[in-house]
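With one protein chain withheld, the remaining protein chains of the complex are depicted in position.
Take a look at subunit A:
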Amino acid sequence: MGNSSSMLTQYDIEEVQQHCNNAFSQQEIVSLYERFCQLDRSGGGFVSAEEFLSVPEFAVNPLSQRLLRMVDGLNFKEFVAFLSAFSPRATLQQKIEFIFKVYDSDGNGKVTFNDMLDVLRDLTGQFISEKQRTQVLTQVLEEAGYTKESLLVLSDFVKILGSSGLKMEVEVPVD
């Protein structure tokens, strides 16, 4: 009993493509739609956090909770826009913007020391003490010319990450 939810029309595909700034080809959007329907088991038109977490590969990722906050309850158009940062056609600027958004959990355009500490905590878990984490972060911040009180904005991120050869791409399987 395959997933024969409502088919995408050509008009829908073009709309989605426009919304994600042509990050994906039409073929890829059709594949993503199939995947979206597969994940959306309850058929509500959006994928809930539970449904994302039922993908074991996603659930074991240290940043899954942060990403869930960004992706929970999105409809298909927004889902594709969310993934557009991972397209090979996305610019470096777009990728850095995505990373910035992951850090900036309250969405006010400023990343604080605590935001960075939170992400570091997600990444290292119980294997580094809180004190050591704070120490490490303070140290590398100061070496880069910032302080504990600095509020980083997007241009700071671009400056820091712009030269590090960021590789952030996924391949959308197209049958």
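What we mean here is this: a residue touches a chain if its C-beta (ideal position, glycine included) is under 8 Å from a C-beta of that chain, and two chains touch if they have at least 3 such contacts; residues count from 1.
Criterion: contacts and distances are computed from a predicted model.
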Checklist outcome for this item: Of the listed "Exoribonuclease phosphorolytic domain-containing protein", "Glycerol-3-phosphate acyltransferase 9", "Probable cytosolic iron-sulfur protein assembly protein CIAO1 homolog" or "Aspartate aminotransferase", the name UniProt assigns to the chain that isn't shown is "Glycerol-3-phosphate acyltransferase 9"
Checklist entry - Residues of subunit A in contact with the chain that isn't shown? => result 1-4, 32, 35, 38-39, 41, 50, 52-64, 67, 71, 83, 86, 95, 98-99, 102-103, 116, 119-120, 123-128, 132, 136-137, 139-141, 143-144, 146, 157, 160-161, 163-164, 166-173
